[in-house]
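Starting off with a structure, shown below.
Note that one protein chain of the assembly has been removed; the remaining protein chains are unaltered in position.
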């Protein structure tokens, strides 16, 4: 399971790209900083906590729990 | 045959060192610049004009004739 | 050209260089002047010029040295910290008497400081930030149009005196857009350059140098430079006098600060305070005589600078005790506020009554 | 120590640094000051100091930046062209408020110039050769003994103000031998240095920096520096007044030129001309008040410099029109001649009768 | 559930000023993780460059200097010579290190200075708005190579790691990238190795990081990553160019 | 009888200011011979460094600049960009080129600047009285390494040719010596090749010359030559490090 | 004789909102009317977002200060800009604000406030990016600083060949804004 900190996320989409299960999407809401942040959508609990998304995130916006 | 320009020679002895026939010596006279210049002593005409002395001379003080 | 177009100060400076026949630029990026190299990197290919981004400001100034010595119209541009790095080179160029143009689009200092506009490099530019007795001819435009005009002239002055000429502007001058028209240059003839490095074909060796190991020879060299500076002082002093005739108080300011002062003067005159402006256009040579003259007519001068008090020393040297010299300065990227100038002037006028 | 020994000025400066507790030197060779690094490269191993020859003057000054930021007593030394290369760094050190000592053993300029003594870097040292509003505290010794004394004090002053201090001498001061005695330092306590870089152990992060992107913040930073300079001006002005009490004419000179002037004054007094000397010891802060005071008592001042007229501007600012200010300068490695000073003074005195 | 990934302690919990997708943020985190894992926060000193990462001290909480452009290695040297017990690193961009600071980095390496340099090669001057860097690729358009860099006028991109590897004083030199998680992990390993090289007094260590810089490249963050892979890596091969001799 | 060896025309017939046995004089002559043989006196420009050879223009009679310390490559660049038809060379010492001028030489090479550099490596600062150079050998005593250079404090001597050979823009790099007539002849060949490399527009060329410097080494000229052979050559191997690609 | 014309405006908003563009368009148009103009931007490490602003002065006489302490008019497109610049507006000045994004209220009473739902209008027109032109239209409609003709002439020039196709939508946005401003 991951938690994305919207205050930190800049919507770069790099995490979206690396998640093997496509569990991250870009929201169509604008954050207070003016970005479209990433959101974690894992309805089926597929997230393995592999941390790939967190590893690539340039803004350390993702925490991973396993 | 070589000609050593005493105004240029600084008596470094490098030519003395390289002449295969030991035809160059250091004079014991002081030049006007305060150096003991090299002198060419070739009583027997042994000089082959090989130019080794001129090649090594840092002060371009030697002319070679052949 | 001859048609008004809108350009940033940086672009206008760059285009003016092209119009003045400058075909060699060596420089290193730095805010707020990077638009000068950027413009030229695009523009030079059209006119067969050579744009080269150097590895540093030091390399830049010595490439300028090389190109100027080779007879080219050449320039560099930078901003405060980069200009500091060029000080050795500027001293060398002055010593070797090479013509070139150096643009300093000043930002807040010291150190890394900031990138907002400033006039804190006045001392460096006018007194000589490098070593030795030398002077750079320093021109301080206050509008984009004037930046273009002075830039074109700078190359001629550099040639005329075989001396570096500096255009000293601030970040706002570089970044702002105003109308500009490129005047046709009166002449593009350059003085004879038989001393330049071109290959010693059909003549004796030329040497571009600055070493004179014998002190008496170096002294003579210095005295020669000194005579040249005296000539500049005699011929090149420029100053704008704005509403000084009837003025009861004179503001002294250059560049951006002078424009802000003009607005203050308009407000003051609406309030029936007759303020005038003396705006030095050449900072070296400094128009001491103008200051001396106005000091005889008014009791108070207010120096306005975007620093903590640099040109004020030259103003005082000109005024020489004949009038009070007051100061209002903002620094670090803050610009003077015309309302504050108005208030200062009102206070001075009130107190001196 | 406490015993007189004979040393060159360069050696005395180096030894004084050791005595003052300086244990870090970063520098680059250049005539006529190379004996300073050479001395320390031998001497530091004895006291556990770190001598490092840097790859350039630029690297030197930034190694000084690093060491000063780390809390060390640190110095560099160079001569004119090398000091020009340090201008950016000196501006950075001033901005970051780091204490350090910089020695400039001046030689003839501009450019490569020569290696003989000169005072042509006065402007650079006192007005700021780098960018931005900053000041270096400048001390100008005139004897080897004074060089040693001021060098030791320089470290304390640097610490006191967290500011670079420059020792400004000339080639002869560096090369000449005179008796010198190393006074015991009154105290080797240094002010708290809780701002230094030591590893953030048991405290929050320390940062040594000079960037303030917001202009209002940078302005405040500048104003803080300005207040510091005002404090220096208030507390640290030093000047030697020599036979000024009864003087009818005052010579103003610093460093080597002042010594030569003293000999001229002796000769003049033998000729019944009462000449006196004002010798600024701190060039920044400059002793304007002393000049103002003497200008009230004499009609003429003669400024003697080993340049073409630099300190004279400060003298004029002090004198402020109250007396005539004359100039005699030699340059490029030539030193003033006391006979010529005598002749000049005689001429001035005669003409003002 | 256990937290298996979180912000390292050596990083402040703040948002950075970097563009979306900028590689700097990743490398910052790797340094912070290294400091945390080695437990050396209290004796680590960083030197920030002039470049986009000038504000590095706002993100890492060890003691820090802000250098002048290109001079970080000199400042680090000054610090290390005063405090040999500290772990000192510089963090530098390609303009900073490979252009104006060329002499300083070469000589820090030549002296075998016991410092570590993290070198961010993004083939451009980010901070000043995208001018050409010495590492800009042939054909690459920047604001000062508007028609694409040509070798005729400006020669060839500098390969810093290859150059430094020829220098005896450089104990460890490796080039890595942060284009995908695998390479990020490798980069982390390299950074840690570099710090350890310093802590063992083996000499100078440098890790060159190929880093994406979307904004001045005028690309989306994703395209930027692709560009790193397709354009940069062929010219700047990843790998260890110099291995520490006595590394345990 | 025929003159088989005489002073080249590109040299003034004057005495130099160099110490007895100094290598500079030999190299000056080789450059002059090269200029003569290529017939390019009228289109050759030299850039003298700051160092013992600062007065080079008093000995060679082509057009010349006197550079600032370390900046000869930048000045040569400025000149060459104005006059691409000229043959421009710099002449630099090891303090000048390998210390203060490191950035300038590296970037001249990186740009593939069409200039030639003659680099005199005498392992010391001659001009200023014998201080340590970046090329000073380990153990060598100089006035600023009075107890002998140690690698602990100052790292290792820089091998300039090896470094430059890694740079794409450098077309030709060779290290030679002038310790004996055979090597002098080789040095001459290298210098000529370097000039030709430039004339063919192939890129940057550099010839490093190991050169004796008796006075500050505190040796007789003969011992100095021995020292070059016994101490310098093992650390600075002679040879071609980079060969011009399209050389005919 | 008519008093010489003089107007100064500060325009402010988020980085991508096109604030700089409409400022430039203003001076291009005003210059075509024979007036002196200056445009001065906030500048900095623009790469990385944040807010931007510019100051425009238009005058019949040569312009003194291009930096304006208290402007006659203000065009603001986001909350931080309103907060920053409202206090500086001259008494009686005109504040044109993007009511689509600005949730704060103008605090001052001694100014004219024109709220423009610029984003909505732009969306209606079919291009979110032209909210800036709506704002400019509202300002020009209200103050008549420049004529519509010159604005359109200027627009054509600034868009250039490449972006010629954007002319119509920008024009439409401007016109919608003008109507709004005239009210």
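In order of appearance the chains are A, B, C, D, E, F and G, and numbering begins at 1 in each one.
Everything below uses one rule, namely that contacts are C-beta pairs under 8 Å (C-beta built on N, C-alpha and C of every residue); 3 or more make two chains touch, one makes a residue touch a chain.
Source: prediction; values computed, not measured.
Contact with the chain not shown here comes from a single listed residue; of D:178, D:299 or D:324, that residue is D:178.
The residue from F:134, F:216 or F:244 that touches the chain not shown here is F:216. For the chain missing from the display, the contacting residue among D:260, D:278, D:325 or D:345 is D:260, taking the whole complex into account.
In the full complex, chain D touches the omitted chain through residues 4, 6, 31-32, 115-116, 171-172, 175-179, 256, 259-266, 335, 337-339.
Methods note: only the chains that are shown with their structure count from here on.
By number of C-beta pairs in contact, A-E leads over the other of D-F and A-E. Centre-to-centre separation of chain F and chain G, using mean CA positions: 63 Å.
One inter-chain figure worth recording: chain E and chain F are separated by 34 Å, centre to centre, where each centre is the mean of the chain's CA atoms.
Looking at chain C, one finds that residues 31, 52, 55-56, 58, 81, 88, 92, 96, 111-112, 115-116, 209-211 touch two or more other chains.
Annotation for chain G: residues 44-45, 49 touch two or more other chains.
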